[in-house]
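Here's the structure, in structure tokens; my notes come after.
Here the complex is missing a single protein chain, while all its other protein chains stay put.
Letters A, B and C mark the chains as written, and numbering starts fresh at 1 in each.
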Amino acid sequence: MNYSTREEGGYLVLDLEGEVDLSCSPDARKQILDALAKGKNLLVDLSDVSYIDSSGVASLVEGYQTAKKAGQKFGLVGVSEAAMSVLKLARLDRVFPIHPSVEERIREDG
Amino acid sequence: MNYSTREEGGYLVLDLEGEVDLSCSPDARKQILDALAKGKNLLVDLSDVSYIDSSGVASLVEGYQTAKKAGQKFGLVGVSEAAMSVLKLARLDRVFPIHPSVEERIREDG
Amino acid sequence: MKTQKLLELRFQASADRLCLIRPLVKRVAEVVGCQGDLADQLVLAVNEACMNVIQHAYKGDETGEIVLEILNNKKKLLFRLKDFAEPVDLESVQPRDLDDLRPGGLGTHFIREIMDECVMGHLKDAQGNYIEMIKRIS
Partner (left out) sequence: MKTQKLLELRFQASADRLCLIRPLVKRVAEVVGCQGDLADQLVLAVNEACMNVIQHAYKGDETGEIVLEILNNKKKLLFRLKDFAEPVDLESVQPRDLDDLRPGGLGTHFIREIMDECVMGHLKDAQGNYIEMIKRIS
């Protein structure tokens, strides 16, 4: 897994790339929780995620819940097919706010 | 491995597709030798070959030598990168007549 | 067609082995006729079972050994995972209620959703546990 971050329209966007599995999900979790601890609104871009397992999904759930409690915005954008089919298996595709792109999310925020 | 044949400009063209390894190279060999036994001029199209091992290469060598003895034409066309790098390792890239396509081979035959 | 063992893999209970095993499981799935999404799901299920052994059976002890046997016949594909850790409490292996949103508790759910049969037990001839996961092939 590789990751990078960028700022866009009031969000910190965390780009995850490659395979998000048990060997690197603690890393992904740290990136997510660190960003939220800094008070950022966070979008996680999953467009280049070729594989994600339950430990990666757990990091996203933790991010979602942490943001909710703190009153920060959180969401997923550009979810790849591979990631989406795992989210669907977990019935999380209707729990997370999911948008095709950062732009769409910002547009919907209004 | 899958294969199919077609006739083009006086040649029988044998299209090999996928992985040509020990589990199917006897099949490839049979197709090649059968075509030559029928007196055909033969081109083997390797554009969709994703992998070829020494047993697959051996079938090509046997075809080349059989054709030569019988005075029939033989050659490779559209050799994929994967196949070409194996032919190079075997120093066969300068032994086999190789052309980018059936059309080019026919043009060069004149 | 009789049941045959396609292959057996042995590796340490370490998360960095998982990425090596996934492409093999995917190819096995494809070769026996599970294409596309189904092949990916089988990869996920086997991966989750390995993760559970790493995290719960061996509790993070990376010196533990995992054995993955893959068998098939015309009708099914069988993944048998063995560990040599202390016998686990089989009753405790339960997915979380999906409506009770919390991080974790998804692995066993994935396995049960994806596989047609799934049995866990204790090894008979050694200390350890096994999980057998069967996918019917149509």
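Assorted remarks:
Throughout what follows, contacts are C-beta pairs under 8 Å (C-beta built on N, C-alpha and C of every residue); 3 or more make two chains touch, one makes a residue touch a chain.
Bear in mind the structure is a predicted one, so any value in this text is a computation, not a measurement.
Remark: the absent chain touches shown chains B, C in the intact complex.
Of the listed positions B:Glu17, B:Asp34 or B:Asp53, the one in contact with the omitted chain in the full complex is B:Asp53.
The set of chain B residues touching the chain not shown comprises 19, 21-23, 51, 53-55, 57-59, 61-62, 65, 82, 85-86, 89-91, 95. In the full complex, chain C makes contact with the omitted chain through residues 4-12, 17, 19-24, 26-28, 31.
One rule holds in what follows: only the chains that are shown with their structure count from here on.
The mean-CA centres of chain A and chain B are about 49 angstrom from one another, to the nearest whole unit. Centre-to-centre, using mean CA coordinates, chain A is 27 Å away from chain C. For chain B, no residue reaches two or more other chains under the stated contact definition.
Shared contact sites, meaning residues of chain C that touch two or more other chains, are absent.
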